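Here's a slice of the assembly, chains where they normally sit.
Chain IDs A, B and C follow the sequence of writing; residue 1 opens each chain.
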Amino acid sequence: MIEVKHLNKTFDGHNALTDISVQFPKDQTTVIVGPSGSGKSTLLRSLNFLERPESGIYQFDSDEIDLSQPISNKTILSIRRRTEMVFQGYNLFPHLSVLQNVMEGPIQVQKVKKAAAQQAAIDLLGKVGLAEKASVYPSQLSGGQAQRVAIARSLAMHPEYIFLDEPTSALDPELELEVLKVLLQIASEKQSMIIVTHNMAFAQQVANKIVFIEDGHVLYDGGSDAFFETDNQRIKDFISAMTFSNI
Amino acid sequence: ACGSQSSQSGNYKDNLAQSGKLTIGLEGTYPPYSYRQNGKLTGFEVELGKAIAQQLDLKANFVPTKWDGLVAGLGSGKYDIILNNMSQTPDRKKAYLFSTPYIYSKYAMITRSDNKDIKTAKDIKGRNFVASTGSDNGVVIKKFGGNLRPIEQFQTELDQIREGRADGAMNAESAITTYAKDHSLKGLKYHVLTENEQPAAKISALFNKQDGKLRDKVNDALKQLKENGTLKKLSVKYFGTDITTK
Amino acid sequence: MWHIIVTSTPQLIEAGLKYTIPISVISFILGLVLALVTALIRISTKKGAFWILKGIARFYVWLFRSTPLLVQLFIVYFGLPYLKIAGLFPNGIQMSPVTAGILTFSLNTGAYCAETIRGAILSIPNGQWEAAYSIGMTRTTVLRRIILPQAVRVSLPPLANSFIGLVKDTSLAASITIVEMFEVSQQIAAQNYQPLVMYCLVAALYAVVCTALSWLQGYLEKVTSRYVTTSN
């Protein structure tokens, strides 16, 4: 399990995250929601050391890292090799074909043999419904296809956790749907995931646990059903704004 | 004087690059012929140019330029005359006019003092010799089958020989004696080419083909300067000896 | 050696102020104008007989980018006088050395800068054109008010590099009888037989000028980028 305790992160003196303590259970999907600029991305990126919090404890299973101390490259690499990140902008490698994008990590990082990596990559592309796109370059994909390749790329590393930062917010609703379906499928296979999303319908379906952040503070941390039935007026307002029921 | 080549009528002043001035092309970086002393242009050919201009009732106007610009500039009318240690050759006479020679410049071959292999001009063949590209020195090196390596600065030529990076250099004897006046030639020796090896260059002023009138007038002036001793005086001043006759 | 430096430096600086700097500055300004015109011709969408103008612009850029600058200087100064055009130039095209120098340097830097400016214009996102067209602007207004102001920012670093290169290239002007800074150093070296000292000295002077220009570049980049936020 991943857990952070009393995590703090500032940008130029401005508090992006204040005293955050959250658990992200294994084999479950945790969804992080909250208004724009509340610190969702910062929290997710901190779990991968793309951001470096000033203080707090980061615990991954039995490994405990004191974030206020210098952290060795080795520690960072080992965490990154147990987790994967899927970005809003896909960040596929444009100079590699779709297949090579998926094979690159296993070959370069896990030293998997090329033939084995290729077979695994072909299987994964099939799983996200893109078997026939294996040989094209990312620039020839639609947004929904690109994001599914990015998901296949992260799955290829067999990560213990996958982090997804608004994986569909750059997509048209129809393309979004393609991606969300793939994610629901993966969640049902008990892949541990942490997802930042604005899509409440999707959150409701996929989340085992919801974390609501506002202004760098955790306002809610608990079950999905309780979240959508809350009496908290702030959360109610937020949900209705997200679903346009009150324009 | 032979004005036969001149087909033009009119005065020698008609075709000047700048009216009232005798515009003279030279390098300005070649002691003792023309060089800069305390920021002012001086040298044998500078004083000679002034004297000629005076004889022609003109003001001397010097245009220093790199060698490659000299001949081209004359052709395109940038100056009227070149005074730059230029020697007559049959090839060049086809394209340009020459004055009567004003000095006879002997060539000197500089080598390391411990060099036993290069004694006469014949030994230049196949050796690396340095000289400035445009100069007649370079042409002589190539004539004897040497590999001409271009160097503009005389000091650098000497350094190259001392360091053993060049086998020798060719230059005017006068350039070496001028240098030797207050610099050491330690580690070097030089051999002045005999009349049999390479006749002294007939250093003359250079004109465009159509400037026959001017050439004749300059020849008259040179004759005048020779007769009244000016030429000899300048030669002694800059070369230490009289090289104005064969 | 100290003596040489003390006596030579004023002469070098004088030549620099008299030739190197003015020739670089004037040539660069003229070159920029030429470059802008050339770039605008090359990106123009005009049809018809305009392709002749486009061909000329392409040829001009090609010619000046694929031959050595030294040769260009030489041909303009020494070669054009042979070009006798009855009526217009019965005695060939004669220019003073400084005129020929400025003309050649302008043409040369203009060819390089034309490509820089063209690239900068093409790098402005198409959305800027579309937004301005939607407002009802003409192509000229779009260029003048929307595209070029943004292209200035993009092209500033390469243009500044071209200018710094030009300053150093003026040393070639010696071959067309201009006694600029570098030629003065050579003349002094011929007389004091210390070419190496003179080379180092003149190199230092060039370095001072070029470094000052780099600072100016940094300042201008900051000014023209004021509208780009750094964070995010």
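Here, contacts are C-beta pairs under 8 Å (C-beta built on N, C-alpha and C of every residue); 3 or more make two chains touch, one makes a residue touch a chain.
Only a predicted model underlies this, so the values are computations on that prediction, with no experimental measurement involved.
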| item | value |
| --- | --- |
| Formula for the entire assembly, written in the chain labels shown | A x2, B x1, C x2 |
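Convention: only the chains that are shown with their structure count from here on.
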| item | value |
| --- | --- |
| Contact graph of the chains (line, ring, star, complete, other) | other |
| Centrality ranking, top chain (CA atoms only) | C |
| Identity of the chain that, by mean CA position, is farthest from subunit C | A |
| Approximate Å spacing (C-alpha centroids) for the pair subunit A, subunit B | 83 |
| Residues of subunit C whose C-beta touches two or more other chains | none |
| Contact set on subunit C toward subunit B in their complex | 7, 11, 74, 77-82, 91-92, 94, 97, 174-177, 179, 183-184, 186-191, 193-195 |
| Subunit C contact footprint on subunit B (complex, rising order) | 25, 28-31, 35-39, 63-66, 68-69, 72-73, 75-78, 152-156, 179, 183 |
